[in-house]
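Only one protein chain is missing from this complex, and each of the others stays in its spot.
This part shows chain A:
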Amino acid sequence: MFLYSLTLSRASGIQSAVYGNFSAPKAQEVVVSRGKILELLRPNENGKMQTVVATEVFGCIRSVAAVRLTGSNLDHLVLGSDSGRIILLKFNKDKNVWVKVHQETFGRSGCRRIVPGQYVAVDPKGRACMIGAVEKQKFVYVLNRDAAANLTISSPLEAHKSHHITFSVCGMDCGFDNPIFAAIELDYSEADQDPTGEAASMAQKHLTFYEMDLGLNNVVRKWTEPVDNGANLLVAVPGGADGPGGVLVCAENFIIYKNQDHEEVRAVIPRRSDLPGDRGVLIISYATHKKKAYSFFLVQSEYGDIYKVTLAYEGETVKELKIKYFDTIPPTASIAVLKTGFLFAASEYGNHALYQFVGTGEDDDDVESSSAALVQTEEGFQPVFFEPRPLKNLLLIDEMASLMPITDMKVANLLNEEIPQIYALSGRGPRASLSVLRPGLAVTELAVSPLPGAPTAVWTVRRNATDEFDAFIIVSFANATLVFSIGEEVKETNESGFLGTVPTLHTQLLADNSMLQVYPGGLRHIRPDRRINEWKVPGRRNIKAAASNEKQVAIALQGGEVTVFELDPGSGLLVEAEKRELGEDVACLEIPPVPEGLVRSSFLAVGSYDQTVRVLSLDPGAGLKNLSMQALNSVPESLLMLYNSSEGGAGNSGGLFLHVGLQNGILIRSEVDRLSGQLSDSRSRFLGTRAPKLFGATVRGGRAMLALSSRPWLGYSDQGRFNLAPLSYDALDFASGFASDQCPEGFVAVVKNTLRILAVENVGDAFNTQPESKLLIIAEADHAAVPLAEREDLQARLAAIAEEEGAPGVEFNDELAALEEQFGAPKGQPGQWAGCLRVVDPATLSTVFVTEVDNNEAITSMAIADLLLPSGVPGGGAAGGSERVLVVGTAKALRYMPTDCEASYIRLYRLSDGGKRLDLLHKTAVDGGVPGALCGFKGRLLAGVGPTLRLYDMGKKKLLRKCEYNRLPHQIQSITVQGPRIYVGDAQESVHMMRYKKAENAFYIFADDVAPRYLTAVLPLDYDTVAAGDKFGNFVVLRLPREASQQVEDDPTGGKMAAASGKLNGAPHKLEEVVKFHVGDTITSLQRAEMQAGGQEVIVYSTVMGGVGVLYPFTNREDIDFFSHLEMHLRQENPPLCGRDHLSFRSAYFPVRNCVDGDLCSQYASIPAKKQQMIAEAMDRTTGEMLKKLEDIRNKIL
C-alpha cells in the first residue's frame, strides 16, 4: 500500500495574525498563520478579505511578527517555528511569493520546551528582535541594513535564564535608546525542591527587562521586579516622543502599567455580571492603535469582550489607566487594526470577521474602570460590572468562513447526487454548525428569468471596447433573436441594430466598437453610428460555424468552405481576407484573441466531422495553410483557445492552449506553439455525459474557460497551475461571460427556457460550504455550560417570547441565537454539562427533532445498532426479531485531566416515525469509567466503558451484561467490527484486534500494535488492515501480517492458546505499520469515500484546524516511482519556507513510510521555471509532462 496525501481544503482556523505593509507601502495587509500555512490577506475595494497567496510551510508556525527597518516603508516578517531557526521573509510582489531573506539556525528543531520560536518580539524601530522559548532560552538578533539597503542579521546573543518559564515577551518602545525587551517569567527551581509546598506557593512572577546594548553588542538583564501572579500578556506602550514608554501587564482581572522607576498603575478589568465569582477575566489578544498624539489599546478578554485601554500621562509619568468596555465579538486568536479604520478579528473557533470602526468608544454610558477609582476592600479589589450589549462601535463588513474545529465528519450520499457530500460538524458552543461540503466551486444565482421559448444560445456584448460592463444580452432561439439591454434592470430592446427575425450563430464587438451578428444567411455588421453592412452567403448555402476576435471573423459554410474576414482599420469595413475549401464539413471554429501588440491572431482552429482538429495559418498570403492537425477519437463539439495567464492575471505572456470538447464528453487540452502552430502535450479529462461546450469568461481578472457538460466546470489559472473545477450547479445549456456593476465577474446562462445570471464565489476554494441537510443524528455536549432548562435568564426571556409568539420549543428564536453567538454562552461550573441529541434533515438542513440530555450528563459516544429484542416482547426472544436503536453513552459530571465522572449510563432510544423521533427506551447505569465507544455486534451491544470492553444484551428494563474484558490499557476510544473480529482503539495505546469466543463467552486479544498512539479516529480498510489517526497529527495504516492472519483463522482455538502466552504481557501477534505519515494537524475523523463518479475510493480525513484532506492509494508502480522522485527533488530544490526540513516534519513522531506528500509535489507548479526545468531533466521528462502528471493525479482524486 502506497498513499498520496493531498490537502483538499486547507485549514481555515487562524493561529495568529499580524498587520503590516508587506507588498507595497501603505498596502493594508494581514499575514495569518494557520498552523502550517502562511497566508497573506488583503481587503479588496468592497471590504472583502481576499487571499493573496497561501504557502504551505511544512512546519509548525508558532509565532509571527512584522518588523520594519528604520526609514523603510515595507515590513519584513519574522517567523518563529519548530525548525530551530529564525526566519526573515520578504514579500515579492512581482512573483507573488514570500522570499526567505535570512534563515539562521540556533538550535534543535521541534516544538520543545527550550527551543526558541514560541515567542517573537521585535523592537518597534526594527533594530533588534528577540526569539524566545517556553523555558530558559531567549536569543536576541540585531537587525541592520547594508549599503544596498538589504536587511542584515547578526549572530545571536543569549539572554538565557534556567528554570524560568516565560509567559509573554514584547519589544518595548524606547525611541532610539538601546532596544529593550520585556518578559514575564516564573522561576520554578525552588518549587521542585521543597516538599512542603511553601516555595511553590511563594513562587512569584517577575517582569524582566532585557536591554540589548548596541554599543557593546551584548544583552543584559537590566531590571526585574515582582509582578501580579496572574500576569499572562505584555503590551508595549508607545515611548520616546509618542508616549510614556513602559508596558501594560495584562493579568487575571487586572491591567497594570509598569515601567522601570515608575510606580505601578493598576485598574481592574470590568467583568460580566453573570460571571461566576471564582472565574477570572483573562486578556487573550490585543491590538495597539498608535497615532502621534493619541494612542489606545484594544484588548479582548477570553469571553470575547473588547475593552479600550487609554493612559493619561504627563511626560513619562502615567497618571491614570482607564479600561472601558468597547464591544463584544467572539474570542479571537489575534486582532489587528488596519490603518483604514478596519478591525480584523481572527477568531479562535469559527468564522473570522472584518469590522469597521463606527464609533470611538467614547460614550459615557459604557462602563469604565480606572486606576484612580480603584477600591481595595478586605476581599481584594472591588470589581466593576457590566452587561454585554449588541455591537455599537464596530460594524460587521465581511466574514471569512472557517470550519475550525471540525469535531466530526461523515461522507455520505444522502441526497442522491452524483458524488457524496461531506457533512462536517464544526465550531463550538453557540457558534457550532453542521456544514455540508461539496467538491466544486460555489455558485451564486443572481437572477433567474423565464423566456418565451427554449433559447439555443446567449451572448453578451459591450457597447464600447473600453467599457467595463456589458451593454446587451443577446438570446438566440430556433428562429428568432431577442436583445436585452442591461441597465438598472434588464429589458428587451430594439435599438441594438441586431436582426431579430433570424437565429443568431455568433456575436462579437469589434475593435472599432462596431458589432457583428452572424446568422445562417450571412453577416450583419453594425457600425458604431448604426449604419449596417450586410454580407450575404452566396448561393443557397448556410453558415454552420463562426468564430471571431476583435479584428478577425471566420465562418464555415456547409460543405466545408472556410472564409476569413478582417476588419479594415481605414474603412471600418469587414474585408474578405482568405478563403479555402476544406472538403469536409466543419463542426466548430475558433480564433484566439489578438495578442497584445499585434494586428491579428495568426491561428485559426477548425474542428471537422472527420474527427480531427486542425490549426490553420491566418498570416496574410498563407492561404489558410495547415500548420498542424490532431486526430481525435470523437467528433469535436466545441473549441476554445486561451492564453495561459501568468501570475497576476492579465497579460498574454504564457503559452497558448487549445481546448477541444468532444461529443463523447472528453475535454482535450493541447499546447499550441506560438510560432509554428504545432500542437503538443495533450491532456484529456472526462467531464460528463454531454459534449462539453466551451466558453471564455473572466475570473479574477484573467481569462478562464467555462465548460458545460452534464455539469458545469470552470478552468482557470491558479498560482501558475491550470485548475479545472466543477461548479456546484445544475447543468447549463449555453453560457457567456457577463459583467455588470453588481456582478463584475459573472456568467449569463440559459437552462431550458430560463435565463440565469450566475457568479462564482471564492475561486480557489476546492469545496463550498452551505451552512443551511436521509437524516443525521448529532450529539452535542458543552463542558462548563449551563443547560438551557436551568438558565433562568433564558427561561424568563423565553417566557416573554411565548407570550408574544406562542409556545417556544427547546430552541431559542433567531434573535436570541444571534446574541448568544456574539456573547457566547454563560459560563457554568467545571463538571457541569449541557447537551442534546438532534435529528437533522440533510435536504433542508433543518432540525427535525431535538431533546436535551438531563441529569448533568455529557454524551461521550453514540451508535446505531440492531439489537435482538428481549423475550417477552413481541418478536423478541426465540423469535429472533431485532430492532434498530440509537445507543448513547453518557457520563455524569464528566471532568478532564484526569478523566473522571460521577456515574455513567448507556441510553437506548427507539427511532420512531421513520427516525424523525427519538424515544427513550431505558437507561442503564454502567460502572468502570466513561463509555467511550459503542458498537452493535451480532444483535448485541459492545460497549467500551473506561478500559473495559463489555457485551450487553438488550433487556426490557435495562441492558444485561453478558461478558467483560477489563485488561485494556487506558480508555476505549473506538470499536469497529468486521465479521468475528473486533478492532478496539485505545485512547493512548493504539489498536487492539480482538475476538469473541462464544463457547467460552470470553474476549481475547490476538494482535496489538508496537507503538503507543493516542487515537482519535479509526477506520477499518479491510479484514486485516485498519487506518488510524492520532492526537499529535499522525496518520498510520496498521496491518496484521498475512501469516499471522492465516494462523488466527486456522487455529481451532482461534488463537486463544497463543493469546494466553503473549509476548511481554502483550498480544501474540503484532500489527505492522504499512503507512506512516505526519499530517501536522490533529485528525478528528477518517472516512472512506469516492470523491468523483466512478472514481477510486480514497481515505478522507478532517482536522481540528478545519482542514479536509485525502489519502489516495496508488494503483501502479510507475506512479509511485514518479512521485517519490519528484518529492525527493523538491525537498532539495524547494526547501520549506519556515526552514523545517521536509522529511523531518513528515517524520515528526514516526518516520514517514510509504506515503508521498502531494502538497509538496503540487508546489512544483509554482517554483521558478528554471528549477522546474532542472527537475524535469533529472527525471527524463519535459516540464509539460510533469505538470500533466500532477494534474492527472489531482483529477483522479477530485
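The rule we apply is simple: contacts are C-beta pairs under 8 Å (C-beta built on N, C-alpha and C of every residue); 3 or more make two chains touch, one makes a residue touch a chain; residues count from 1.
Going forward, contacts and distances are computed from a predicted model.
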Missing subunit (named according to UniProt) among the choices "Splicing factor subunit", "COP9 signalosome complex subunit 3", "Cofilin" or "WD40 repeat-like protein": "Splicing factor subunit"
Touch criterion as defined above, residue of A:L8, A:V1104 or A:L1126 at the omitted chain: A:V1104
Identified contact with the non-displayed chain, of A:Q118, A:Q421, A:S435 or A:N1134: A:Q118
Among A:G171, A:G243, A:P331 or A:G915, the residue in touch with the chain that has been omitted: A:P331
Selected from A:K322, A:R428, A:R950 or A:R1013 as touching the chain missing from the view: A:R428
Which residue of A:E348, A:E578, A:E637 or A:D1024 touches the chain not shown here: A:E348
Contact partner of the left-out chain, one of A:P25, A:G71 or A:P195: A:P195
Touching residues on chain A - with respect to the absent chain: 13, 15, 35, 60, 62, 82, 111-114, 117-118, 134-136, 162, 165, 167, 186, 188, 191-197, 200, 203, 232, 282-285, 302-303, 331, 333, 348-349, 404-405, 407, 428-429, 782-785, 896, 1031-1033, 1080-1082, 1103-1105
